[in-house]
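One protein chain is absent from this view; the other protein chains keep their places.
After this line comes subunit A, so read on.
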Amino acid sequence: MAEEVSSQMNSLSISETNPSSSATISLVSGDDIVFKVEPTIAKEMETVQSFIDETDGKITTIPLPNISSHDLPYVIEYCEKSIAGKITKEFEAEFVKKLNNEEVKELFLAANYLNIKKLLDFLSQVIADRIANKSVEYVRRYFGIENDFTPEEEAKLREELAWTFTGVDPDDEDEN
């Protein structure tokens, strides 16, 4: 069954001898959902575009094992807006409002993997805004980081930087 689909897909790609601009690109998420997008969208994703370029446009189905079908639509939505030149502060505010911390983090990694500079910059700012006023413990939990300081090292560091700990948000606030 899998073989069949595979060969079908290959023949489909090969028959595309003249990569016209109208050919859609299929993006396959890590959980095997296929998203058909316009080639202009693919252009926004440098990783995908270089994949297409390297095969002279013969291959139009691109596996994206690191990106889930949950995250990919957000990425596509952002790219569509970007092409349309409609990335406004309002759009970005609305866009990010829908996302919880976990999703922001996943999209950030997706943007990095796909090499979409605008989205990456935007999400860096979003993450920075979300952690700017948070405690060290919160940041560790957010990124799943283990504290590898000895208690003495950490205490010393915190003492040196005591002034930077003024007015840090309490931890229980707006976690996912």
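One rule holds for everything that comes next: contacts are C-beta pairs under 8 Å (C-beta built on N, C-alpha and C of every residue); 3 or more make two chains touch, one makes a residue touch a chain; residues count from 1.
Note that contacts and distances are computed from a predicted model.
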item	value
Among "F-box domain-containing protein", "Bardet-Biedl syndrome 7 protein homolog", "Mediator of RNA polymerase II transcription subunit 27" or "Decaprenyl-diphosphate synthase subunit 2", the UniProt name of the subunit that does not appear here	"F-box domain-containing protein"
Subunit A residues that touch the omitted chain in the full complex	1-3, 5-6, 9-10, 26, 28, 32-38, 47, 50-51, 54-55, 59, 61, 63, 65-66, 69, 73, 76-77, 80, 105, 108-109, 112-113, 120-121, 124-125, 127-129, 131-133, 136, 139-140, 143-149, 154, 157-158, 161, 163-168
